[in-house]
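Quick one: this structure, given as structure tokens, is what I'll be asking you about.
Note that one protein chain is taken out, while the other chains of the complex remain in position.
== chain A ==
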Amino acid sequence: MSRKLLLEHINVPGINTLEVYRQKGGYRAVEKALKTLTPEEIVEEVKKSGLRGRGGAGFPTGMKWSFLAKPEGVARYLVCNADESEPGTFKDRYLMTYIPHALIEGMIVSSFALGAKVSYIYVRGEMMPQIRILEKAIAEAKAAGWLGKNILGSGYDLELYVQPGGGAYICGEETALLESLEGKRGNPRIKPPFPAIAGLYGCPTVVNNVESIAAVVPIINDGGEEYAKIGIGRSTGTKLISASGNLVKPGVYEIELGLPVEEFIYSDEYCGGIANGKRLKATVAGGSSVPILPANLTLKYANGEPRLMSYESLSEGGFATGTMMGSGGFIAFDEDQCIVRNTWNFARFYHHESCGQCSPCREGTGWMEKVLHKIEHGYGTMSDVDLLWDIQRKIEGNTICPLGDAAAWPVASAIRHFRDEFEWHIKEPVKSQQQNYGLANYANPIEKAPVTEEK
């Protein structure tokens, strides 16, 4: 069994209440932080831990914190990004539903470290049940003196509020989130200035994902160095993986980074293999935005070495043969799934969610959706595949925020690895409406590359 830092007590009855959470050692990190550590020492511990942002970009959290400007007399804000909307990702919903105090405890410690007196948790609007859970937990914490004025007699004051979104994927992008929190459309801002300099209401602001903030609790309890001992290389600690698609046991799993992908998919401790005795065709390893990989490249690098669940290993081989850790949204496709249909589905998603600010994304996402719809429904032509490739290239890198890239990559990777399947749809317009392309050679084992002897 691997170590659990976030979900250790998830199955304890009543862990959503302050009383039980406290019995299981909850709020120790707040006591330790406010009574024995300075804000600078906390930032130092988080730096030492090597914690990387769990929302998708993987930027080191401690470093992000150290960029925060601290001008005299200006408020600073911590905003938690709970706008979890990346298709394939549902770990934050899970954490907030079952163990809300883990997030609140992390918010108190992190707010203290950053010198924020008011902090917000921006939760996507559809998660009204989770908003109610968090508001109840905040009221409990406040009644017990963990929030409010002069917490634990330390002289530190903190108010914590939950802010609902309105249903917009783009608000997961930190500057769009801040616009939305200011009561505006979620149009991403041009950076610089970064939020660390001018964020919420123009004040220095840190925006962190739910899981990143919850991870601060074990980091403070056990020390950054202990946290960094878990994991592999620059992928330290544990990570919540949301597993979905055609798996025997989809759900949220906490893994130690560095777990072999094959073990994650097939071991009974995790997903338990592919549902209904079918074979794996492809995976999207880190949420819909990251490149899709055929089964064989999911399990192994192009040179035959096993692939691991870590930031570095998942991106081994670049986009030619690798993918990304992203938000940890692991989607498995069985042999009966159609890659063209899924790519069309994702393209529709990005078209729907584009904020419309940059023309390459606003126009390009809709164009890709239309072309993919045409191919999927048996009206494609060979030149459409090249057209798609051309459109995605013109979106990538040409937009203010990463939504453009996120829309381009699934299309690019699907064509890169599954071009045969796209061409089959075009050559067999009738057949492709009645049956699927199937597994083809996408799961063929990759032989280990022969080691060439130095002469």
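The criterion applied here is as follows: contacts are C-beta pairs under 8 Å (C-beta built on N, C-alpha and C of every residue); 3 or more make two chains touch, one makes a residue touch a chain; residues count from 1.
By our rule, contacts and distances are computed from a predicted model.
Within the choices "N-methylhydantoinase A", "Sugar ABC transporter permease", "NAD(P)H-dependent oxidoreductase subunit E" or "D-alanyl-lipoteichoic acid acyltransferase DltB, MBOAT superfamily", the name that UniProt assigns to the complex's undisplayed chain is "NAD(P)H-dependent oxidoreductase subunit E". Note on the undisplayed chain: of the listed residues A:Met127, A:Ile219 or A:Leu388, the one touching it is A:Met127.
Between the chain not shown and the residues A:Pro100, A:Pro164 or A:Gly380, the one that touches is A:Pro164.
Per the touch definition above, the residue from A:Ile331, A:Cys358, A:Ala407 or A:Leu439 contacting the chain not shown is A:Ile331.
Annotation: of A:Trp65, A:Trp146, A:Phe346 or A:Phe422, A:Phe346 touches the absent chain (contact as defined above). The chain omitted from view is touched by exactly one of A:Thr175, A:Ser288, A:Gln392 or A:Ser432, namely A:Ser288.
As for the chain not pictured, it touches chain A at residues 75, 84-90, 92-93, 120, 124-129, 159, 161, 163-169, 180-186, 201, 242-246, 250-252, 284, 288, 329, 331, 333, 337, 341-342, 345-346, 349, 352-353, 355.
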